[in-house]
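See structure below.
Left out: one protein chain. Kept in place: all the others.
Per-chain numbering from 1; labels A, B and C assigned in written order.
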């Protein structure tokens, strides 16, 4: 910690976990602040968690715990596939999602589609701890485009699609991308045997309503959809993901077999992920499974989710 | 929400998750505040999470998510034993720990030992949502005593011992109870085949140092010690537990077999716990296992842990 | 500062100065918390300002700066009178208001009327820095009674009446005591040549609306009413007072003459008050005088003020 950190921090970013529980993150230094055509972004020195990326007031990730978020986001889909060659990443501006894809030696091409060139450029410049040079890998192609538009042009091309978009806040760029129509486009873009993965909001009483409804929405599109989550410290909540496919999802993977697969097909550079971790991730606790089983709601373009950072508890 | 909650809250309790990340809990109403001979306690209306219990400035539990904490605290030890008849609870003032023990029909006696009669009385009066009448169960005996003194008088008597003490803050009543010497007393108090369970602090980078050292301390006493954790929303962290025994600990339980056991031997009233939940809990992610494997420190009475609510990150 | 103050404070009390500007006071230690039949009170160790008294969530005073509040509250009325013998204090639970009255050697009797015996008892026990033994002075009589009821029974008896009540919050005990009807009772209770002083809320853009309307209400009752204010650090705002009388109010006092009067008739123990201070207090800045001149509203029992700690700015 530098001298600067000794004084009490002056700037704070509030995350309203509930109306009565507020998590304040200190900003020790503003590294980047910009208002792009699409959103407002910050990269900040946030102290304990290193550098943090904030978009439209919502904490996205930090260098200190991004391994938890991004390994959990990417690796379960890749393991379920077993040997993906083509991966499509929608969003994921930090470059850490494509970094995770590149850990697989089977991968031949990774396309990353992001709406906001300025966010990507700022992450590329200021968050090398996250992308670790992934943008420079010859297998990677960066496309600046709306994810929906890109999906309209790609059919049967991808082994894995990772939808790592910002949350569907009102007036934000992403709220239409959490709907049945969008998921159908993603399904068509997959190769036979492909897997779709959605970052899908907090999974914690009292704020797991949107996540649960996204599971039922994905179940209306894919033969199988499986929810899992992990606590990401800088987000203050356990964060949810949904793996969907017309192929089976192995919810009881054998840890030793997974480790063998990772040893054969990846570079093995995982901090948090391995066979035991995957087995644990696939087991959601009963109250989450019960909530998912009871939900029938399907989000559509006519009635998309509206994520609020101050969502009232159910 | 009542009218009272519409105005912004006036009282707040700060939980310094890290020096740069502070979780503020609103206090909508003070239900009880008292300074006992041992500690300062509050029971408050905290809004979203219902009622909260705070001791010496540290959030203990809330009625809204206590099922997560207490089912996770108690049930894995009971399932590993398979049919406990005698259970000893050290601490656990809210009465929710003994409530969980009483879910097992095999249980014939539960002794709860707590130092602070005033805290127990206040919880009994004001937190019926937590104890659910457990204090009135004829199988339960409440003993107001120091946990160490009680352990000195009991040998080979318990199938399961649950140590649900307040964190070892400096000058607090519990800091000596997180040491090798204390754990040895607990081991002697167990029947052959018995299991010891310790509530064991946060498990989250950057604040899992104490937990990891408690695992190595328990490994110095018991043949086996297994760490697991769960995110407890009102605590702001994933919370850690350590199950220890000279008997094997089943880290790969079969969910269906667990469910069968629960159906046979319990009243089945679980919100969060079942076989799948247990399988998931037993799988810690790689970075936690790696930290545990690398740790050799043993806490002793001469050098007990000092938990700080403002612990600097490692 | 004690060792206890080195850790960041855990308890905080929020004062919503405006909807966008919140002043958080640390509570280093709760000295007293009680819910009386009338209100909720706290006496706390608040750090820099010493001990603070909080009633119904609103900061009343602190030992560190009470000299500013109470000398400003009491002395201008006494100087304008010139030699008061009988003083009535309505409210003023801390005992600091009667302490100020007793500084005048001309004073023969001081009656303090407070609704809430428990608040007075707690202040008497825990805030000796404020009352400085005033409750034990043989000239002082404490009456536990509603201020309105007391005024109904006293006619033409007082040289100075100080109304030092808690703010008129909704459902609080005092909101009826900021009305024309109440002020008329106070006027009748004065001796000829008497002065009435009202503690009268914040005087700061954007929250001086209530103060300004209290001036116009007092002008509807007394021949003269003069507003003044002083910044009280622990309150976060400049605080307003209104001096009212059928006698003239000297708004351009000669400092040397005031000092001579104080030397002759008081014990001289003032930290903040003297002739120059009084001359300064009597000069309100133009924008406050303009707001007062433009106001015609009169608060009545049918339409009393409702002070809100979260009053929206005008």
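Criterion: a residue touches a chain if its C-beta (ideal position, glycine included) is under 8 Å from a C-beta of that chain, and two chains touch if they have at least 3 such contacts.
The structure displayed is predicted, hence computed values, not measured ones.
Across the complete structure, the visible chains that the omitted chain touches are A, C. The chain omitted from view is touched by exactly one of C:61, C:154, C:179 or C:277, namely C:277.
Per the touch definition above, the residue from A:13, A:247 or A:306 contacting the chain not shown is A:13. Of the candidate positions C:133, C:156 or C:233, contact with the hidden chain is made by C:233.
Residues of chain A in contact with the chain left out of this view: 7-16, 24, 30, 33, 35, 40, 57, 308-310. Looking at chain C, the residues touching the absent chain are 5, 9, 17-26, 28, 46-49, 64-65, 67-68, 204-206, 230-231, 233-234, 236-238, 255, 270-274, 276-277, 279-287, 289, 313.
The working rule: only the chains that are shown with their structure count from here on.
Common neighbours of chain B and chain C under the contact rule above are absent. A rotation of 180° superposes the C-alpha trace of chain A on that of chain C, rounded to the nearest 5. Summed over C-beta pairs in contact, the chain pair with the top total is A-B.
Between chain A and chain C the centroid-to-centroid distance comes to 57 Å (mean Cα coordinates, whole Å). Shared interface positions of chain A, defined as residues touching 2 or more other chains, are absent.
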